[in-house]
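Let me begin by presenting the structure, written as structure tokens, before commenting on it.
Of the protein chains in this complex, all but one are displayed in their positions.
Naming follows writing order (A, B, C and D), and every chain is counted from residue 1.
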Amino acid sequence: MDIATLIGLLVGFGLIVWAIMSKSDLGNFIDPGSVAIVIGGSIAALLVCNPLKDFLGMAKVIKNAFFTKSSDAQKLIQDLVGYAEVARRDGILALEGMMRDIDDDFIVRGVQMAVDGTDPELIEQIMACEVETLSERHSSGKAILDALGRYAPAFGMIGTLIGLVCMLQDMDDPSKIGPGMAVALLTTMYGALLANLVALPLADKLAIRSAEELLHKAIIVRGVMSIQSGDNPRIVEQKLKTFLPPSLRGSEEDERAA
Amino acid sequence: MDIATLIGLLVGFGLIVWAIMSKSDLGNFIDPGSVAIVIGGSIAALLVCNPLKDFLGMAKVIKNAFFTKSSDAQKLIQDLVGYAEVARRDGILALEGMMRDIDDDFIVRGVQMAVDGTDPELIEQIMACEVETLSERHSSGKAILDALGRYAPAFGMIGTLIGLVCMLQDMDDPSKIGPGMAVALLTTMYGALLANLVALPLADKLAIRSAEELLHKAIIVRGVMSIQSGDNPRIVEQKLKTFLPPSLRGSEEDERAA
Amino acid sequence: MDIATLIGLLVGFGLIVWAIMSKSDLGNFIDPGSVAIVIGGSIAALLVCNPLKDFLGMAKVIKNAFFTKSSDAQKLIQDLVGYAEVARRDGILALEGMMRDIDDDFIVRGVQMAVDGTDPELIEQIMACEVETLSERHSSGKAILDALGRYAPAFGMIGTLIGLVCMLQDMDDPSKIGPGMAVALLTTMYGALLANLVALPLADKLAIRSAEELLHKAIIVRGVMSIQSGDNPRIVEQKLKTFLPPSLRGSEEDERAA
Amino acid sequence: MDIATLIGLLVGFGLIVWAIMSKSDLGNFIDPGSVAIVIGGSIAALLVCNPLKDFLGMAKVIKNAFFTKSSDAQKLIQDLVGYAEVARRDGILALEGMMRDIDDDFIVRGVQMAVDGTDPELIEQIMACEVETLSERHSSGKAILDALGRYAPAFGMIGTLIGLVCMLQDMDDPSKIGPGMAVALLTTMYGALLANLVALPLADKLAIRSAEELLHKAIIVRGVMSIQSGDNPRIVEQKLKTFLPPSLRGSEEDERAA
Partner (left out) sequence: MDIATLIGLLVGFGLIVWAIMSKSDLGNFIDPGSVAIVIGGSIAALLVCNPLKDFLGMAKVIKNAFFTKSSDAQKLIQDLVGYAEVARRDGILALEGMMRDIDDDFIVRGVQMAVDGTDPELIEQIMACEVETLSERHSSGKAILDALGRYAPAFGMIGTLIGLVCMLQDMDDPSKIGPGMAVALLTTMYGALLANLVALPLADKLAIRSAEELLHKAIIVRGVMSIQSGDNPRIVEQKLKTFLPPSLRGSEEDERAA
């Protein structure tokens, strides 16, 4: 659970509501027609620019910005080193029995291929391709939010233009000019909020999450290849720890100092 | 048929029409002169920036965003593996008889070269060059829509400036100021709609379609090269399946488990 | 002669004139001082950002967007294959006599070096360097038009600001406010037209022309190198045709089928 | 201490305050609600787009733009050459005793690995990875300030829209229109100042600082590898000095001339 995403959204919308209520009535800032133009128009543009399947998968993508498996790279490396020890001690076939206890499907598939005696080059190719596919799925998820960040302000402006044209064509009653313009400006505000508080920051967060997840997959690929080639567990650990920032690599230096 | 493109356009324009009719009369938002400036001006700019041939081919390009051959990568791989089996069992010449039943011209041309005994390197070069040419044709199609997405808002602004100058030069009758400005703003709205609901989203969709089609061509090139070199069909299948996302690769794991 | 460039400019300016005349008088939209600010200011900026030589060469560059040698890649390949046949049949020195009839200077220079027995590596280096130089000259031509496309709207805005400041400082006569603002807006309109109907589309067209011309040069370099190394004319043809899109490569397949 | 950062901020804000006070009262330009929208909204967006940990580390990152260790590349090279001399004269183990006096942790860790006899390739991999991690931490620090530079003007505009809508919905008292609009514009000004005087220039400064620090690390990596392989100290010096601009490399030429 990435608490910052939720806090950010609550703080942001809370502030806007507070700012409005301190000067005016919140009801003056809610106009269902304006909401429909900005949200509906942006959704329409997203439907034109994405295949239906990707569009429907958007909710799943956004979820990743809020929830995220606790991903502990140190624990992961420890596990992989453990498998390497078993494989070295009892032979690689000994891993077959352990696979039921491994949570991560990607490790299971990789180890299974190693156990089956698949050609190492093919294992690496298949795992790399899976990582590549995951990376593309992440990018296309981020691309949808980026597109929302571009189209929401555009439809905000289109809504404001519609409102202004309506107001300008009927200026007989001067007392209606102000409120008419006020309503017209609401769509621009909706579009700016949707883009700058929701779509663009979520897209950035997804990019960071994606980088984290891809790092884990890279550690797993390297680990499985090391297990397959029967590397010394100490070497496996040293190799995998180069993926970690120095501050998380402490144990290694301790061991070396020992 | 990519239903999302059509739905998106219908929803988008439907919403705009509904938003206008709920506040004013649709007729107030239709001004043939303004339409002419935005559409005509954008077309003029596209003519200046593209060769006539590319400009006239634009309709064909846009069609790709709506209609698309059902492209089933799994079926394609199955077919290629089938040809590999025939070639391995009965010799590569046996493929000559099957070519009449192959729909995809690109496969036919590749297999024909293999049957003719053309030098493998030259086959790969020729096929790669064909893929490259296709990719460039796709890019130049997308480039036209991207250009439309840039020029439409520009001519919308130019139209609004013309309208404003007309209105400002003749302000004797105050009752005409509002409607004059309203008409002036229409071109900006047209330009924004043309760019953000039509041109830019269609350009994005074309990019996604293009990536799909190029992936298919890449699978075919790899398949034909494997058939030519007489690879074991099992190996051909494994190699080609690395192009698929894991979720579509099921059979492979089943087979391996068997 | 690229007819689309001319048609586009005529259609574009025709539309603008028509739009103006349908609402107002064309004379109201022509203000020599405003023209001077936009055009003069842009030229001044171009002088600051380009060496005098490049600036003066701009007219020559723009001409390329209108006129263009009929460039027929198929004919070019046919010619090169013809030279390869002569060189193979009668020895490379036999090409010396034919050189008077070759139009393209670049081919002549390349063949001359081959006839002179210059080291093949040096021939390729010299020809590649010439192509590189051409490509840079094209880019710097495009860069000037791109710069014009950036500076023209900027000086349009500067002109409008000058006009607005003049108008605002002297608002005693309300009847002059409208026309004053109208004149002020004209520079913005001029800048937008110069950028979006002339400079930016011409820059795009130059990029397309440049790509075509560089492709031809690449075909020639490859052809001359093949002739120099005494390749079989059939192989020369196959190699050069990989530069063509499949639709223009028909004869090759026919020959192979034969 | 990078005095320019501090001077720039003082001069910039001083000028703005002076400009305001020369025309109006500073109090008119301070509106706590507007400050809350711009700063609070930007912080909310930063929370959505960054993991909590990175957000909280922002202060530490910004500090780097003000304070910076005196980093003297010439001194660093001299030190490394000194260690190389010791290693060559007394054997690499002799460095163990000197390590207590070395300030830079990164040198210590590298030399320690060399002394321990770790495989040179692994030393280089581990050190390169540490540099890579540092570079990414710097980039993500800069990215937060860049994001602030994008979101601050956006929330400035959102605040202005809220203010305008409030003012337009209640125009009964004409004397309130001006001040209402004035307050509405304040948020746009706050956003522009925060972005253009603080966030974006600090981001640029961080990039320059980061480049300096990474250069130092690169010198250290090369130096440690040279020490490990027992290079002649003269060669070590020549190699390391290629990282310096010529103006700082004088001694080398002097020595050679000698």
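The rule is short, and it goes like this: contacts are C-beta pairs under 8 Å (C-beta built on N, C-alpha and C of every residue); 3 or more make two chains touch, one makes a residue touch a chain.
Please read all numbers here as calculations on a predicted model, not as lab measurements.
Asks: So one chain is hidden, and I want to know which residue out of C:48, C:93 or C:211 touches that hidden chain in the complete assembly.
Replies: C:48
Asks: Quick one: say which of C:58, C:94 or C:158 touches the chain that got left out.
Replies: That would be C:158, which touches the missing chain.
Asks: For the chain left off this view, which of C:17, C:93 or C:122 is in contact with it?
Replies: Looking across C:17, C:93 or C:122, the contact with the absent chain belongs to C:122.
Asks: Which residues does chain C use to touch the chain missing from this display?
Replies: 33, 36-37, 40-41, 43-52, 54-55, 109, 113, 116, 118, 122, 125-126, 129-130, 133, 137, 147, 150-151, 154-155, 157-159, 161-171
Asks: I need the residue numbers on chain D that touch the omitted chain, in ascending order.
Replies: On the side of chain D, residues 2-5, 7-9, 11-12, 15-16, 18-20, 22-24, 28-29, 65, 175, 178-179, 181-182, 185-186, 188-189, 192-193, 195-198, 200-205, 208, 238, 242-243, 245-246, 253, 256 touch the unshown chain.
Simple rule for what comes next: only the chains that are shown with their structure count from here on.
Asks: Using only the C-alpha atoms, find the rotation that maps chain C onto chain D and quote its angle between 0 and 180 degrees, to the nearest 5.
Replies: 145
Asks: Can you check whether chain A and chain D touch via the same residue numbers (shared by over half) or via different ones?
Replies: Mostly different residues: under half of the interface numbers shared.
Asks: Centroid of chain A to centroid of chain B, CA atoms only: how many Å?
Replies: 26
Asks: With chain centres defined as C-alpha means, what is the inter-centre distance between chain A and chain C in Å?
Replies: 43
Asks: Give me the residues of chain A that touch two or more other chains.
Replies: Not one residue of chain A touches more than one other chain, so the list is empty.
Asks: What topology does the chain touch graph have (line, ring, star, complete, other)?
Replies: Shape of the chain contacts: a line, open at both ends.
Asks: Could you run through all the chain pairs that touch each other?
Replies: Pairs flagged as touching, ordered by label: A-B, A-D, B-C.
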